[in-house]
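In what follows, a single structure is set out as structure tokens and then discussed.
Here the complex is missing one protein chain, while the rest keep their positions.
So that you can tell them apart, the chains are marked A and B in the order they are listed, and the count of residues begins at 1 in each.
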Amino acid sequence: MTDVSVLPGSHPTRRDLTSEDARARVRRRYRSEARFRWYGIAALVVTTIFLVTLIADILIKGLPAFTQHSLSIDVPVTAEMADPEGNRSEQSLRSGDYTGLVRNAVKAELGVDGRVATGHISKILSTGAGDALRRAVVADPSLIGQTVKTTALLSDDADLYYKGVGTVIERADGAAAAKPSDVKGEITVTAPGAFAAEVASLRERAATTLKELEAQIALYDGSSDQAVRDRATPLKEQLPPLQAIAANAAAELPLDPHISSFLVAINGGIVKVSKLSGDVATGTALIPLKTADAAAAGTWQRVTYVTPEADRKVDDSKVAFLDRVQTDGNVSRGLNTLFFTSGDSREPEMAGIRGALVGSILTLAVTLALCLPIGVMAAIYLEEFASKNWFTDLIEININNLAAVPSIVFGLLGLAVFLNFFGLPRSAPVVGGLVLALLVLPTIIIASRAALRAVPPSIKEAALGVGASHQQAIFHHVLPLAMPGIMTGTIIGMAHALGETAPLLMIGMVAFIVDIPGGFTDSATALPVQIYLWSDLPEAAFKQKTAAAIIVLLMVLFVMNGLAIWLRKRFERRW
Amino acid sequence: MDMMTAHQTRSLTEAASAANPKVVAREVEVYYGEKRALNKVSVDVPDRGVMAFIGPSGCGKSTFLRCINRMNDTISTCRVTGKITIEDQDIYDPELDVVQLRARVGMVFQKPNPFPKSIFENVAYGPRIHGLAKSKADLEVLVQDSLQKASLWNEVKDRLHESGTGLSGGQQQRLCIARAIAVSPDVILMDEPCSALDPIATARVEELIDELRNNFCIIIVTHSMQQAARVSQRTAFFHLGTLVEEGATQTIFTNPTDQRTQDYITGRFG
Partner (left out) sequence: MAGIYFVTLAVLTASAFLMARSRAASLAGGRGKEALHSLPIYHGMFVASGVVAVMLLIFIFGAPLVSHLAHSSAVSQLPADVAADRLKSSTAFREIFRIVAGEAAGPQATDAIRNAAEAYRSTYASGNWALLATGFAAALGMLLFGTTRITTSFRARNMFEKFVKVVLVICAAIAILTTIGIVLSVLNETYRFFFDPDIKGKPTVLGFLFGTEWNPQAAMRADQGDIQSSFGFLPLLTGTLLITAIAIAVAGPLGLFSAIYLAEYATPRIRSVAKPILEILAGIPTVVLGFFAALTVAPLIRGSGEWLGLDVASESALAAGLVMGMMIIPFISSLSDDVINAVPQSLRDGAYALGATKSETIRRVVLPAALPGIVSAFMLAISRAIGETMIVVMAAGLAANLTANPLEAVTTITVQIKTILVGDQEFDSAKTLAAFALGLVLFFVTLALNFIALRIVQRYREQYD
């Protein structure tokens, strides 16, 4: 910026600041100024976008998990299933097959039977579907033999289906009279001209899907990478049936799981169509028909499950069942209290964070009990009593370095020293608390020292002046005045400890633990570890639970930090 | 000038009390690390009355004052040699508990520094840590007594349990004086007690000092020569770490023996 260049021909010692060239130069410099400024704004904007995306992503994923669908249904409680030993003892009542009772009730309601249908219904219901009923019966054994209205928990897949992770269902009334050939099994529904629209649209959908598939295959095949080219192989297998549909000019269309499913709802039953022509639909009854009588135009419906069956977790029969119980008005969406009241579970719909929360609270209690007094006393020593010597220097260097040691190394320390050397129990909050205490100790010492330093020396002098000893001056006057600052630092340290995961993995707080821990030496896990564990599970519902647990964790952290800020504002003192 | 004459007569009659001194300092030297801040100071402070230390900034008057209750102990690089006795007790005796010394030597600081606690607690703190009150009633009497002696009682008796930091500057300083006298010290040290106060508050504090001189031995450091003349009976002039001259206040101000004292009180430097 100092080398203002001199144009040939102009006078070397005088610069004309109004010349065109000089003005261009100034404009250039201002442009670069603006550019530089924009870099800064862009950096902040990108960072903000990162944060907003992160939060939005987690909210979108996690919020649905705070609600849960359940089915309310009348269940006839039979003695042989509710009370296998037949003696009405509590033990016997507890061991009854209540989920089986609920399953039977659902089967009866839908009018379905057989092994396949039973299997589908088992997958719709949670393994804990009978829990509410069990509680009711154990509390009141006289319910046996009666029909009881109960609320049955639905499985994760069913729950996700109702939350919209399934398919769009299109319905249209049948325009002509339709005659089913039978009430169950393979059925042919004859309705002259009624299916022409579906034949056309399904053919069109097949053509679209085919085009997309071919484009994808072409993309893979064009890659120089063998691994990418290999991905095309399974796709190629999907081609022939789609080609068959798209190119089919014949009257009868064979359907395929890679295009939308078409069903006929008639006479109280549902028929899944496997072959379709303009006049005749042939398929299997998913829900049996009540009669095989002809249905007049407008009294039956053509139903399309738009998402291809191959692309969703719930197959057509489950969709049919779920759709039926929903249209019957028996499904309700409520707050997912189980999420806050139960421990971990292999079943996503029954898994909760209570165990992890209690584990975190126990761990943090140990951490707080250790690192607050130790940290404050260390800070008092360093700030007030330590003379300048090699020992004090050594302590200071150690504190600064420990503040930057990776947390996983503290986990190694916990494993080698607390577990192997001292023989403390694995997976226990007491060990987790010890390790986290060492981890946040530097933070607390540094914050406490700053808080002690902020108390004006005149207070200490006043106390010394009336004959208080140095320690009396510190403990009676300086420490109480530094306490808000120390508490602020401590809360921030605790928030840090609450989010810490890696060291807890090292000391085994990473097991699958169903029970809520009851003490400091029980096996436990912690909230961030629970998040880690769930995030690794394949079920989509667990992904939602993970995000929901993250929301809870972030809320707790938010409250803690808010408290710290409030404390700082509230007790901030201008001396 | 009426007050001045009153002081003069008093100081003449009380000159004799110096024969039985409360605080005796002999050849006191103070070092901060290698630097010598005070050079062979010897002085006798009389049993009753007010002695003023005057001198330009950095002359060592505050340093010497802080030697008398060993406040300099809190500075790790500070080293004191020589001998100071209070009632023939060597205060630098290693056997002596510095905390007990400070109970006998009260101190009032430059800036009012009440504890951020209630007025009552401010005064009660000293008696409490020294076990001076047997019961709660004793303590209340003691607090009231001290506040009365500090002429603050009437102003604060209705709000003893409000914070001491809520008082005005002059009231805060009188509260600090009440806090100091609550442990009934032998000596009260005052380190420029009025430098942070406005003139009206200063006058109140000076009046108070004048009342207290009958019961206490008071040493006051001040940068204001008028103040020294108003409140003290004896004055010591410090310059560059040495005690230049000490004597009855009237003598120092009217007829100093040393040229430096003369220059200072006439305003040639300072």
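Quick notes on this structure:
The working rule: a residue touches a chain if its C-beta (ideal position, glycine included) is under 8 Å from a C-beta of that chain, and two chains touch if they have at least 3 such contacts.
Since this is a predicted model, take the numbers as computed values, not measurements.
Contact with the undisplayed chain is limited, among A:Ala79, A:Ala247, A:Val306 or A:Met377, to A:Met377. Of the candidate positions A:Ile361, A:Leu412 or A:Leu563, contact with the unshown chain belongs to A:Leu412. Residue-wise, the contact with the chain that is not shown comes from A:Ala386, picked out of A:Ala386, A:Ala450 or A:Leu563. By the touch criterion stated above, the residues of chain A touching the omitted chain are 1-2, 29-30, 32-33, 35-37, 39-44, 46-48, 50-51, 54, 57-58, 61, 219, 222-223, 225, 227-228, 373-375, 377-378, 380-382, 385-386, 394-395, 398-402, 404-413, 415-417, 420-421, 423, 438, 441-442, 445, 469-471, 495, 498-502, 505-506, 508, 510, 528-529, 531-532, 535-536, 543, 546-547, 550, 553-554, 557, 561.
By the touch rule set out above, chain B reaches the unshown chain at residues 97, 99-100, 129-131.
Everything that follows uses one rule, which is that only the chains that are shown with their structure count from here on.
Look at where the CA atoms of chain A average out and do the same for chain B: the two points lie 70 Å apart. Every residue of chain A that touches chain B in the complex is listed here, in rising order: 387-388, 456, 458-470, 472, 476-477, 481, 573.
For chain B in complex with chain A, the touching residues are 69, 71, 74, 76, 99-104, 106-109, 111, 113-116, 125-126, 129-130, 176, 179-180, 182-183.
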